[in-house]
Structure formats: structure tokens, C-alpha cells
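One structure is given here, and the rest of the page talks about it.
Apart from one protein chain that is not included, each protein chain of the complex appears where it belongs.
Chain lettering (A and B) follows the sequence in which the chains are written, and residue indices restart at 1 in each chain.
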Amino acid sequence: MWFNKERIRSLESNEVLRLFLKHKRGVAGLILLSFMLFIALTADFIAPKRFDEVDPSSRLLPPSTEHIFGTDQLGRDIFSRIVYGARIALWVGLLVVVVEAGIGVPLGLIAGYYGGSVDKLISAITDMLWAFPPIILALAIVTILGPGLTNVVIAVSIVSWAPYTRVVRAKTLSIMGREFITAARAVGESSLSIMFRYVLPNTLAPIIVLATLTIPSAILYTTALSFLGFGAQPPTPDWGAMLNEGKDYIFKAPWCSIFPGLFITLTALSFNLLGDALRDVLDPKLRLG
Amino acid sequence: MELLVVEDLRKYFEFKKGLFARKQYVRAVDGVSFSVERGTTLGVVGESGSGKTTLGLTILRLIEPTSGRILFNGSDVTRLSKEELKHFRRSTGIVFQDPYSSLNPRMRVKEILERPLKIHSDEGEESRVERIIKTLEEVGLSAEHLMRYPHELSGGQQQRVAIARAIILKPLLVVLDEPTSSLDVSVQAQILNLLLDLQSRHELTYVFITHDLLTAKHVSDFIMVMYLGKVVEYSTVREVFSNPRHPYTASLLSSIPIPDPKLRGRKRVSVVGEPPSPLNPPKGCRYHPRCPYAIDTCELREPELLEHDKKHFVACHRAGELSFREFLADMDSFLSE
Partner (left out) sequence: MRVPEVLLDVRDLRICYETSRGCVKAVDGVSLEVYAGETFCLVGETGCGKSTLALAIPRLLPPNARILSGSILFKGVDLLRVSDSKLQELRGKEIAMIFQNPMTSLNPVHRVGFQVAEVPVTHFKMSWREALATAVRQLGRVGIADPDLRSRDYPHTFSGGMKQRSMIAMMTTCKPSLLIADEPTTALDVTIQAQILKLLHELKNEYGLTLLLITHNFGIVAEVCDRVGVMYAGKIVEVADVTEVFEAPLHPYTKGLIDCVVARRKSKSRLNQIPGTPPSLLNPPTGCRFHPRCAYVTHECVKEEPRLIEVRKNHLVACHNYEKVGGVSWSS
């Protein structure tokens, strides 16, 4: 009796922050992400060198007090490149998510709201996309569009909006069964108004969770494409491109690839931890289970 | 004057079980006719699966009927133009069972009540807020609740907000779908009192849908009893409760737990088994497998809803010969006015 719906609901909003702060892994993810954001924002101040400053006299130096992450094959300071690279990684991650959500969310809303053949068509497209190996498809798209960071963002977004459509569609379907939707129709709300005033605000929680959970894969895909040489072109300090350049010296100068790799992993990890925590906190059903 | 006239209304839900299966229909509402006079309350009573909720949604055209006519103020609701439909929305309101589910959790009370006004009138912010506060006060809330979210209100307060939303446009007809069933006993009485107050103040017409016969009796002028999508009995409250003619109505009345320990050993009209699946309703009279009074005819032929006494409609082959007065004699103090 104590666990009645009302009381659980009343917990919802006030408790989100408190519950999040109790979530140790979530807090760890947030700290890690804050660190990445910090170095990205303050790159101009904390980077000892410019990211494209070539110094032929100090090529492939191991980590030392002067170059804490060592130098690469052109004598560039790896730490500085990584710090500037954080900007690219985070920006690209964010951009991809915005474009993905921009495509996926409206489609999901429309499919869930109208149902019937509209839903069948959208779901069929989503499923088809889902069945494709994403990296191959992205490769194909970049090949057509040509290399470059913008094109990589477009390619990655195109191959991975499907989860948004699925999640939003499912959530929309469940919301459409709630009585406040019928009540909205009874007072004369239009379809558009119902979709954006009543359905969308109630799908935000899963969208936020999904976004934090897809940023790491967006970062991984873009770095993978950059690693394959389709993404950022030299001398852009893209972590994936750095990995690519460093692979030739993997035995001679492993720091060239270890540090970019480490930062890719840590950034992806921070979003994953954060996303998991948000899901735990925002989804009351899981919380109770 | 009759505000609402419903003629032979049907709503069949179609669904397929499996890829190659034949289409099947659930006849949620199957040929229902009735009328409601302005300022009165029609109580629609039935168990789960009786189609009472579908009926409520269909007469407001929140579900498209399969066939039949719904005349509201003389015009056919099933054939309204977009503009007329908007006007119809303005003249009708609905209140649901679960108040929390019927309020958008992401909107504050102010916004919930503001939407109908924004859609249907172009008055300014100030006069809108004034009207909202006036309506809130009418339902027993106040300006302090304006900026609250639904989850910050108790169940009773949420239901008051839902009622405020239904009446803010001064409608003629309000459909109340189990408005008190999910509330605590002490709050139920508050809400029933509120609904009756509002009705007499604004001359509202109610269609009151409920499974609780005692509540239906308290608020209604007419009672319509439904079973598996069909009307089995329809008359004034007094008639239905003092002289039920359909065995199902009688067994419903017998099944009510009466809050008086002295009536424990009273005679009852029994009912056998459980309601069958609406997907596959029994042939003939839909009630016959559960009816202790069933005869051969009941299995073969579906009874029509016929007027037996003045304004007392019953759909039973044996309506003429059966009387349940002796069973209900004990409960008289509860059932008669």
C-alpha cells in the first residue's frame, strides 16, 4: 500500500538529483566528462605548444617533463594535440547526436502518433537501417561525399538515428494510451499540438539517456573513420587520425597511439557511465526493480 | 429537451490473431440507443468488458463509431465539419478514472487549464488567468495551486483539476468515466458532492459511467445497465433499483456489498461463472450461460430491448414473468430513495 503510484510519482522530479548524486559510477562519469570538457575549453591555456607546431629536432621522444605524453613522428607535442583533440571529439559527438535526434525523434513521434501504414513504413525503414553494418554503410557514404570531418558527421548520423526512432516510437505508443492524450483531444487540441506539447515532453527522459549512450559510439565511429583516413585531415589533432599516424610507430614509440587511444576510451567511458546513471535515475520503473 | 440522442450506435474493434487468421471483431458497443435530457444524469452501469467506457468515448467522438447516429443538440456528431467539431469539443467535457494519468505530468495546473481557453477563445492573458482562478475556486482549489505540477497534488486535488478542465469552457455535456473509483473513500464523497454542486449550478448534463451501483444510484436520474456491449435494462433510477426486471441487473444489485451487517444473510439473485470473452459472445441472449433463469429460447434468440412498463426497457425473454422484488426487499432501505 505504501508503494502506491502517487507516492512514487511525487518522488520523481525532486529526487532525480539526489538519486544521481548517490549513483557512484554516474558521479565518476560526470567527473571524468567534466575533466574532458575542462581541457577542451581551456586548451589554449593548458596546452604547452600549438597542436601543429613541428619540431624536427625532437621526433618520437618518449614522455618526459617537457613533453608529458611524448612527441610524434613530426616532433609535435602529443599532450597539446590531445588537449585540442578533445574539442573535436566532444564537438563531433554532440553534433552527431543532435543530427541523429533531429532525424530520429520526429520520425518516431510520427510513427507512434499516427500508427497504421505510416508506422509500418517508418518502422520498415528503421529496421532496414538497423540490419546494415553501420561502419560499412558509413564508409560507403563518406566515399560518396568525400573525406572530411563534416562528411563523417553526416555519415555517422545517417547510419545511427534508428535507435532514436525506435525509442521515441515505443514511448509515444505508451503515452498515446494515457488518458491525458484523450483529454487533450477532448478539449480540441490539434495533432501537432498533441505531439509537441503532450507527447514530446514526456519522451525527453529516454531521449536524454539515449543521447548520452550514443555519444560514445558516435565518437568511436568518427575516430574509426578518421583512423581509416576518411575523417579529419592532417594536421587536425583528431584522436582517430592520431591513432592512425601512430600505428606505424607502435613498437618504436607506443605513446603515439597509447595516449589518443586512452582518451578515446576515457571519453566514451565517461558518457557510458553517465548514461547508465541517468537511465537508472530517470526511469522509475527500473529504479524500483 | 433532449440534449443527446444516440441511435443504434455500434463500435466494432477489428483485430487479427496471427498473420493468416481471419479478421475478428470485438463488438464493444453493439446497437445501443438512448437519450439524455438536458440537466439530467444518465448512469451507465456495467462490469469490465461491458463496453461502457467505449460508449463514453464514442459519444464524444474520441473514438470513431462503426455505425449509428449521435445527435447532440439536434446535429449529427458523426458528420461534423472541422469547424463544427471544434464547437462540439467546446460544448463537451470528459473526466477519467485515474486523475494522475489524465493530466500531462509535464504541465503545470495553469497550463493544463489554459490550453482549452487558448484553443477556443482569444482573450488576453490576464482575463484567462482570472477565469482559471475562478474555475479552480469553483472546484475547491485556489490560486495557490496554479503553479503546481500534477504530481505535487493529492489524488483528490488532481481529480478536481481534471474536473476544472472539463468545465472551464462551460460545456453542456460532461462524460464522467468512473470519476471516483480510484479515490479514497473519504475523498469520493467530496468529489461526488462537487459534481452534484456543479451540475445544479451550471445545469450540466452528465453521462456517469461506473461499475458501482450505489454511486450510480446516488447521482443519476436514469440508469442504463450494459452487458457485453448491449443494453439489458434502461429506466429511471427508482424503477431500476426498486423493480429490476433483468436477471443481470438483479444479480448486480445482489452482489453489492451492503454496509450494514444486519443484511448479511439476505436473499440474493445468484450469477453463475464469469463474463465470457467479448471476442466470442454467446449466441442468443449474451447473458444466458450465467443466468439462473435461462430457458431454451434464451439460447436461440437474442432478446430485443422492449418497453415493459412506461419508460422501463428490458432486454429479456422472461421480463414479463420474472420479479425480483422479494430478493431485494431486505435491501429496500438502501435501494429506494
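The rule is short, and it goes like this: contacts are C-beta pairs under 8 Å (C-beta built on N, C-alpha and C of every residue); 3 or more make two chains touch, one makes a residue touch a chain.
Note that the structure is predicted; figures quoted are calculated from it, not measured.
K.L.:
Considering the complete complex, identify which of B:24, B:193, B:297 or B:323 is in touch with the unshown chain.
P.N.:
B:193
K.L.:
Using the touch definition up top, pick the residue from B:59, B:252, B:315 or B:328 that touches the left-out chain.
P.N.:
B:252
K.L.:
For chain A, which positions touch the chain that isn't shown here?
P.N.:
Touching the chain left out of view, chain A contributes residues 1-4, 6-7, 11, 15, 18-19, 22.
K.L.:
Could you please point out the chain B residues that touch the chain left off the display?
P.N.:
47-48, 154-157, 184-190, 192-193, 196, 211-215, 217-220, 237, 251-252, 254-264, 268, 271, 273-275, 333-334, 337
As a working rule, only the chains that are shown with their structure count from here on.
K.L.:
Quick one: report the Å distance separating chain A from chain B, using the average Cα coordinate of each chain.
P.N.:
Computed from C-alpha means, the inter-chain centre distance equals 49 Å.
K.L.:
For the complex, give me every residue of chain A touching chain B.
P.N.:
Residue positions touching the partner: 5-6, 9-10, 12-13, 178-180, 182-189, 197-198, 201-202.
K.L.:
Any idea which chain B residues touch chain A in the complex?
P.N.:
57, 60, 62, 86, 89-90, 92-94, 96-98, 100-107, 115-116, 119-120, 149, 151-152, 154-155, 162, 165-166, 169
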